[in-house]
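One structure is given below, encoded as C-alpha cells.
Only a single protein chain was left out; the remaining protein chains are all shown in position.
Chain IDs A and B follow the sequence of writing; residue 1 opens each chain.
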C-alpha cells in the first residue's frame, strides 16, 4: 500500500501565514487513482495547523490569524516562552489541530464550493512537512 | 463503493444555532450495513462546523455559541466584512473544523453516553449540505 501515502514540503515565508495547499493535496489524490474513500492531510509539526475554509478572499486567512492572536497573544506569560519563544504557536496549533480528513469520490476530493485546505503557519518562516494518507 | 457515502441537507432556522444531527448520521450508518470501521461527517460549507458534545441539556449548544461570540465578536474589524458581512462565521468554522470522524462497531456509531454529533450554524438560516463517508 505504499502508493497510498505521500509527503511533500511547503516553504512558508512569514512568522504567521495562511497557505492554500489544496492543489498539492489534489495531485496526490489524482495520482493515487483512488475512486472512493478518505484523504487524511497532516502537518508533521506542533507549531502549525491544517484548517479547511475559504481562500477566494485571502483576507479570511488574515482574519483567522488575527482572531487567534487576540485569543492567544504572543508572550502573554506563557511558561514555554522561557525555553523556546514560541508558546503562542504551540497553543494555536493544539486548538486548530494538525490534520483534516476529506472525502474522496470519483478520484477527487469532495469539498464545498468555498472550501479549501489551508496550512496555517504560526512560527515561520519554516519548511513544513505535510503527510497525505489515502484510505478506501 | 457508492453505498459507502451519502449526503443530506439540514435547514437551519437562525443566524447562530446548534443542531443535533446524530440520528440522521446513524440512519446512514445502519442503512450501509457496515459492521466495523469509521464514519466521517463533514459539512460542505465554510461558515458552519461539526462538533461532538452533549445535547441532553440544549443550553450547552447556547454556551458554545456564546463562548465563540466572546472570543470572536461579530464585526470586530475583520477584513472579510468589507466583502461579505460574515467574517466571524468563517473564523469560528475554521477553529471548530468542518468534520468529525466516529468509530463504527456492530453496525452502529461508537459514542460516549453524552456524546452527540452537532451541526454548528454560524451564518444562518441556510440549507447546509452534510456528507457522510463510511470506511471499513
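The rule is simple: a contact is a pair of C-beta atoms (placed from the backbone, for glycine too) under 8 Å apart; a residue touches a chain by one contact, two chains touch by 3 or more.
Fair warning: this is a prediction, and the values are worked out from it, not measured in the lab.
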item: Options A:14, A:31 or A:94, residue touching the unrepresented chain; value: A:94
item: Touch with the omitted chain, as defined above, among B:27, B:63 or B:85; value: B:63
item: Residue of B:4, B:100 or B:123 touching the missing chain in the full complex; value: B:100
item: Hidden partner interface residues of chain B, rising order; value: 35-38, 51-54, 57, 59-60, 62-64, 66-68, 70-71, 95-97, 100-103, 105, 110-115, 118, 135-136
item: Missing-chain contacts mapped onto chain A; value: 1-2, 4-5, 38, 40, 42-46, 71-72, 78-80, 82-84, 87, 90-91, 93-95, 97-99, 101, 129, 131, 133, 135
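One rule holds for everything that comes next: only the chains that are shown with their structure count from here on.
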item: Between chain B and chain A, distance of the C-alpha-averaged centres to the nearest whole Å; value: 20
